[in-house]
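The other protein chains are all here in position, but one chain of the complex has been omitted.
A, B and C label the chains in the order they appear, each numbered from 1.
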Amino acid sequence: MAEFRQIGWKASVPTLVIVLLAAVPPFLSSYWVGLLTQIMIFAILAMSLDILLGYTGLPSLGHAGFFGVAAYTVAVLATAYHAGFWTCVASGIIIGTLLSAAFGLLVSHVRDVYFLMITLALGMVLWGLSNRWITVTGGDNGISGIPRVMTGPITFYEVTLLIFIGCTALMMLFISSPFGFTLKGIRESESRMKSLGVNTWLHCYLSYVIAGAFASVAGVLWAYYNAFVGPTYLDLTASSEVFLMVTLGGPGTLVGPALGAGAIVLLKNVISAYTQRWLMILGAIYIMTILGAPQGLWNLRRRSRSRA
Amino acid sequence: MDCSHPCLVLENVSRDFGGLRAVDSVNLTIQPGERHALIGPNGAGKTTLFNLISGELRATDGTISFFGADVTRLAPDRRAARGIARTFQITKLFPNLTVLENVLLACEALDRRKFTMHRPLASYRDLAQKAANLLEAFGLAQLRQELVRNLSHGDQRKVDVALSMAGRPQLLLLDEPMAGLSPGESHSMHELLEKLDSTIAVLLIEHDMDVAFAFAEKITVLSQGRVLTEGHKDEVRASRTVQQIYLGAEEPPC
Amino acid sequence: MIYIITQTLNGLFSAALLFLIASGLTLVFGVMRIVNIAHGSFYMLGVYVAYTIVARTHSLFLGTLAAVSAVAAAGFVVERLFLRRFASQPLAQMMMTMGFALLFRDAAFMIWGGDPFTLPYPSALRGSIEANDIVFPMYRLFVVFVAAVVGVVLWALNEKTLIGAKLRAAVDDAEMAAGTGINVALLSGLVFAAGAGLAAFGGVMGGPILGGYPGMDLDLLPLAFVVVIIGGMGSLKGALVGSIVVGLIDNFGKALVPELSYFTLFAPMVIVLAIKPTGLYGRV
Partner (left out) sequence: MKEVPVKLSTSVVVVVFALLATGVVVGQSAASVPIKVGFIAPLSGPYVQNGRDILNGFLLYLEEIGYRAGGRQIDVVVEDDEAIPAVGLTKARKLVERDKVHLMAGALLASSGYALAPYIDSMHIPMVFPVVSSDDLTQRRRSKWIVRTGWTSSQPNHVFGEYAARTLKLKKVATIGLDYAFGWESVGGFQRTFEAEGGKIAQKIWCPLSVHDFAPYLAQISRDVDAVYALFLGRAALQFMRQYQEYGLKDRVPLIGSGSTTDEHVLPSMGNEALGVITALHYSAALATPSNKSFVAAYRARYNKVPSYYSESMYTGAKWFVSAIEARGGNVEDSAALLDALRKVKLADLPRGPVELDDYGSPVENVYIRKVERVNGELQNTVIETFPKVSQFWKYNPADYLKQPLYSRRYIPPPTE
C-alpha cells in the first residue's frame, strides 16, 4: 500500500475510480445504477460547496438554493414552455449562476457565523419563493412530468458519469490553479492576504459564483434524474445535508466531499430499509463525525500518513 | 517611480476609537531607502499608526501619501499593490500551509496571474523559482515542506518578513520583528534586516532600544498618540524628554 | 383602526413568545458563538415534558417547573459533554447541534408519539377581554406580561449583578474574561442551560395555543434566528427590539400580503445583514 502511494496515488486513484465507475453498470441492478447516479450528482454538489466551505472558508448554509433554482428552471422551461433539452440545460446553469452572482454581492463581505446566517436567510427566501410563487413553481406540489431525455438508467448513468468526471476535473484544476491557491490563503488568513495585495472580496465573490455554477450543474442533473422538482430541494434540511456530506468526508479535499456524498446517500437508502430510526442514526452521524473525525474522514487518513 | 516625492508622507493623521483619540495629528515623512524606527511606550499608538499606513484602519482625519499619490482612502490590498508591505506584531501567516506555499502565496499576490483558473499553479516555473530564491535569501530553504504552524517562533518571524518582501515593496513596515525571539534568533533576524535591499524604506516598531538605534538613522518617538520627538538618532538619544518618559532607568514595558 | 389595534396586539403576543425563545438563543450566541440549531428542540421538549407532567398532576405550575428544569439540565449536559470540547470551533458546534436536533426530534416521537396536543389554559385566564369590538384573549395578554417580566429579570441579571457583569465581559471577549479569572467554562454551561430553559419556558407558554406536534422544533426556530440576527447576536436589547419588529412585521405581513409571508420575514434580515452584518445592537 505504501509503495502504491509513492508511485503517485494522486493520479492513479481517480483513474481507477473512473474505470470502475465506467465498468460496473452491466453488473449491477438498475437500482444500484440509480443510486450511483444519485451519488455522483450529490458528489458534484458537495464538491461545489467544498470550494466555499473547505477552500475559501465560507460556510454556506444556503447552497442547495442554487441546486434547486437550476432544477426549477429546467422543470419550468421543460413543462410550461416545452423548451428543448439544451435550452433547459443551458438556462438551468445560467440562471443558477446568475443568481449566485447576484447573491454573491450581498454576502461576499460577510464572514464566519454571519456568512452562515446570511446564506441561511437567502436559502429561506428561495425556499419561500418555491413554495409561494405558485403560478410558476406549482407550490407545494412541485412540478412533475419533466420529459425523460435519455432512455434507460444506464444511459443516464453514463451521461452523469461523463459530467461528473468533467466537473471533478474542472474543480480539481480550479483548486490547483493560482486562483484556487489564493482561496486557501484567504481561508488561512484573510487579513494577511489583503496586506499582501489581494482583493479578498473579489476572490470570495468569484469563488461563490463558481461554486454556485457547479451546484447548478448538479441541480440540472437532479431535475432530469427525478423528472420532478419540489420545494424540499432547496430547504434548510437539504442544505445542511450537503453541509454534512462535506464535513463528514473532509473539507478542503474534494475527494472527501465526494466520499461523504456517497456515504450519506448509501446510508440513507440502505439503512432506512431496516430501521424506522433513520433520523436518530443521521443525528448520531452528525455527532460522531464531529467527535471522531472533526476534519472529516479523508483528512483522518492524511493525518495518520503524515504522522507515519 | 516618481523620485521627486518622498516615499511616505503623513499629514495630521488622526484616528478615533469611540471617544478615544489613539493617533493624534501625526506628521511623518520617510524618504526612499530610509531606515526609520518608531518607538514609544505601550499604548502610544504605534501599531494603530501602522494599521493606518497599511490601510487596515481608515484615518479619521489627515492625509497619507505614498510617492506623492494620496492613498488615504485606499483599501489595504490597493496599498500593497502600490508597494507598501508589512509584518504583524502577532504573526499572521497561513498556518496550515507549508513554508513554500506561504511564500508562493505572497509571490502570486501581486501577480496578475493570481486570477488564472485554468492552469495549475505548479506549471508556473517562474513563480516557483521566485519563491525558491526568496526562501534561499531568508535561509528557509530547508524548511520549505514544513507546515508553518509547526515552525519555531523565530522561523515564523522570518517567514513573515519573507512574505512581505515577496512583492518587492517600496516601503516595509515591520511591527516588532524581534518580539519574543531568543537571543540567537534575535541576532539572526537582525542580520537579516541589515541585509534588506537598501533602496527599500523601512519603518520599524521596536522595543529593544539597542536594536532600534542600531538599525535606524531616524527615530520617531510616539507617546499617547502624538509625535513627541522626531529626528536623527543622536538627537533623539540626547533629548531630555525622551529620556525621561521612555529611555529612563526603567526597562521599557513589553 | 380596530383592525390595526387587534393586529398590533397579536404582533405583541408573537413578539413575546419570540422573545422568550430568542433571548436564550442570543445569549448562547453571544457568549459561545454557537449557532444552536438544537434550540428549537429545547422549545419542543419543553411542551412535551410539561404535557406529561400536567397529564399526571393536573398542575400547570408543576408542569412548567418540570419542563424548564429538565430541559435546562439537558442543555447543561449537552454543553458540558459535547459542545465544550469544540469551544471556538463554531462550525463543529453547529454540526453537533444539528445532530442533536435530529436525535431529540426522533426521541420525542419515540416517547410521545406523533399525535398533536395542546396544554390546558390556566383556569383564571380563560376568556377574553372585549372592548369596542376588539377581542383579545386574556391568556395572550398574560404571555405578553410574562415575557415582559422575564425581560426585566434578564436585564436586571445582566446589568445589576456580578454574574451579569462576568457575562458581559465574556460576550465582549471570552479570552480576556478568562484572563481576569472568570470561569468562562462554567459560565458557558450555565448560559447554555439557561438558554435551553428559556426555550422550554417559551414552549410551555405557547402550549395552550400552539401545543406540541412533530416538526414544531423547526417551526419557530427560523423566526428566532431572524430576531437574533436583526437584533444583533449576544444583545438582549437586540433580542427585545428584534422580537417586536419581527412579531409586528410577521403579523401585518401575513394579514396584508399573505402571498409574501416568507419574504416579509427573511427579506428584512437579508437587508440588515447586508448593510450591518452585526445586526442592530451587535458588536463585532
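Rule of thumb we're sticking to: a residue touches a chain if its C-beta (ideal position, glycine included) is under 8 Å from a C-beta of that chain, and two chains touch if they have at least 3 such contacts.
In this text, all values refer to a predicted model and were calculated from it rather than measured experimentally.
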Omitted chain - touching chains that are shown: A, C
Touching residue (missing chain; options C:A178, C:A255 or C:A274): C:A255
Residue in contact with the excluded chain [from C:S128, C:T161 or C:N183]: C:S128
Candidate in contact with the missing chain, chosen from C:P137, C:G189 or C:G202: C:P137
Residues belonging to chain A that touch the chain removed from view: 29-32, 34-35, 38, 131-132, 134, 139-142, 144-145, 148, 222, 226-228, 230, 232-233, 268-269, 272-276, 278-279
Touching residues on chain C - with respect to the absent chain: 3, 6-7, 10, 13-14, 106, 109, 113-118, 128, 130, 135, 137, 139-140, 208-211, 213-216, 219-220, 250-252, 254-255, 258, 261-262
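As a working rule, only the chains that are shown with their structure count from here on.
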Number of hops, chain B to chain C, where each hop joins two touching chains: 2
Innermost chain by mean C-alpha position: A
Chain centre separation in whole Å, for chain B relative to chain A (CA means): 42
Centre-of-Cα separation between chain C and chain A, whole angstrom: 32
Sequence positions of chain A contacting 2 or more other chains: none
Residues of chain C defined as touching chain A within the complex: 29, 33, 35, 37, 82, 85-86, 89-92, 94-96, 98-107, 110, 218, 222, 225-226, 229, 233, 259-263, 266-267, 269-270, 273-274, 277-278
Chain A-facing residues of chain B, complex: 54-56, 75-78, 80-81, 85-86, 88, 92-97, 101, 104-106, 108-111, 113-122, 124, 127, 163-164, 166-167
Chain A residues touching chain B - in the complex, by the definition given at the top: 173-174, 176-182, 184-185, 188-189, 191-200, 210
